[in-house]
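Every protein chain except one is present and positioned as in the full complex.
Moving on, here comes chain A:
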Amino acid sequence: MAVVRTEGLVKTYGATRALDDITLTFPDGGFFGLLGPSGSGKTTLLRAIAGFVIPDSGRVFIDDAPVENVPVEAREIGMVFQNYALFPNMTVAGNVGFGLEVRKVPAAERKRRVAEVLDLVQLGELGDRKPHELSGGQRQRVAMARAIVTRPRVLLLDEPLSALDKSLRVEMQIELKRIQREVGITTIFVTHDQEEALTLSDQIGILRDGRLVRHGPPREVYDNPRDPFTAQFLGEANLFSGTPEPGGLRLADGTLIPGAPTATIAVRAEDLRITLDEPAAPIRLRARLRQRIFAGAMGTCVLDWRGNPLKAIGRDQDFAGLPAQGDVWLSWDSADMIPLSEG
């Protein structure tokens, strides 16, 4: 177990800045979710911590010791790859025991520890199977077992669940959290799935174009996203900008939003109300309903306000009585407005 810290990490590939001055602390024993759209530098950051990527500048510290002179094989990390990277020529037990074999752990102890960790990931009887004889979820567990059996100082997971189908993914999220709690290893978890990051992490960091936009506990970041990118990326938020006036915020179409705290505000998709008749609420807008998407218990309405796409999410009955398309009224409570800085 260890604290991992990065200080001013920069990595460029040609004209791309894959990492742009990343300074971040990953707390001891915590579960840190790195979140960002594809190409935002998540994998590069993880690989820089592992030692596969040599940063152009900046440093990585594990337990306050700089590791730039420590090669990957000596960094005492555990890593789970997106495709699991199980050794096809070895059995499950061989895969899991590989790190112990490399460390010259005596055979008897090796066997005991492999059995122990296979039990932990609930694969007790499958030690003799080859990787190709396993299902996707089982492979994921083997990869996890292989990474933690050596008791690494840091566990690095690069989108470990993205290859699984949705129901299995949810099940494995719970499993992952349980295993991480039991072993207590500092874990850094990369995902582009905001729900996954919010569910699993004690801390999240949001990356965009190689820069760290925001970090903190998931609830805090979610409730108070501060910048437009985080607001839109974490939970579906609708942005409104205008000119502040004494009475509120004057939008481009002349609507006055009373009580708006900043020049740009966000309203979450689930906080937007849609009605056919003009509502009594003080905050209201005229918008055009473009499409209604039915998705089981919850539905989504896609709207258009002066050329800006908006989104509203609600239970299907909330949208009953709305036409498939046409002009509607939007309204929200002033408490649901999230203040944002310019971004």
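Please note the rule applied: a residue touches a chain if its C-beta (ideal position, glycine included) is under 8 Å from a C-beta of that chain, and two chains touch if they have at least 3 such contacts; residues count from 1.
Here, contacts and distances are computed from a predicted model.
J.: Between "Two-component system, chemotaxis family, response regulator CheY", "Electron transfer flavoprotein subunit beta", "Lactate utilisation protein B (LutB)" or "ABC transporter permease", choose the name on the UniProt record of the chain that's been left out.
T.: "ABC transporter permease"
J.: Pick out which of A:Thr23, A:Asn83 or A:Ser135 touches the chain that's been left out of the picture.
T.: A:Asn83
J.: List the chain A residues touching the unshown chain?
T.: On the chain A side, contact with the omitted chain comes from 50, 52, 71-74, 76-79, 81, 83, 85-89, 98-99, 102-103, 146-147, 150, 156.
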